[in-house]
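What follows is a short report on a single structure.
Every protein chain except one is present and positioned as in the full complex.
Right, chain A next:
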Amino acid sequence: MNQQEWPLWEVFIRSKQGLDHKHVGSLHAADAAMAMQNARDVYTRRLEGVSIWVVESKHIHASNPDEAAEFFDPAADKVYRHPTFYDVPDSIKHM
């Protein structure tokens, strides 16, 4: 088997000005320039984007889903961070 598979890249696309880049998928390419062109051809054939980011997949560090409960735990018991935690009298407007 060919050991020389092209590296894997993750593709992020800004669908229009004012919106953030969003992950859309991945592809293989020999280098960044080719990844960019392939991303255009694979993910924006119908004007789905105005800007593309490509990042080699090996550079992405992800949180571990097995530890998600503990990892996100600190935010779980802080209801006072949400506006709905506070009782505002009905007569008070603009708040």
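By our rule, a contact is a pair of C-beta atoms (placed from the backbone, for glycine too) under 8 Å apart; a residue touches a chain by one contact, two chains touch by 3 or more; residues count from 1.
Definition applied: contacts and distances are computed from a predicted model.
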Omitted chain, identified by the protein name its UniProt record gives, among "NAD(P)H-quinone oxidoreductase subunit 4L", "1,2-phenylacetyl-CoA epoxidase subunit A", "Dipeptide transport system permease protein" or "Tungsten-containing formylmethanofuran dehydrogenase subunit B": "1,2-phenylacetyl-CoA epoxidase subunit A"
Chain A residues touching the omitted chain (full complex): 1-2, 4-6, 8, 25-28, 30-31, 34, 41-42, 45-46, 62, 64-66
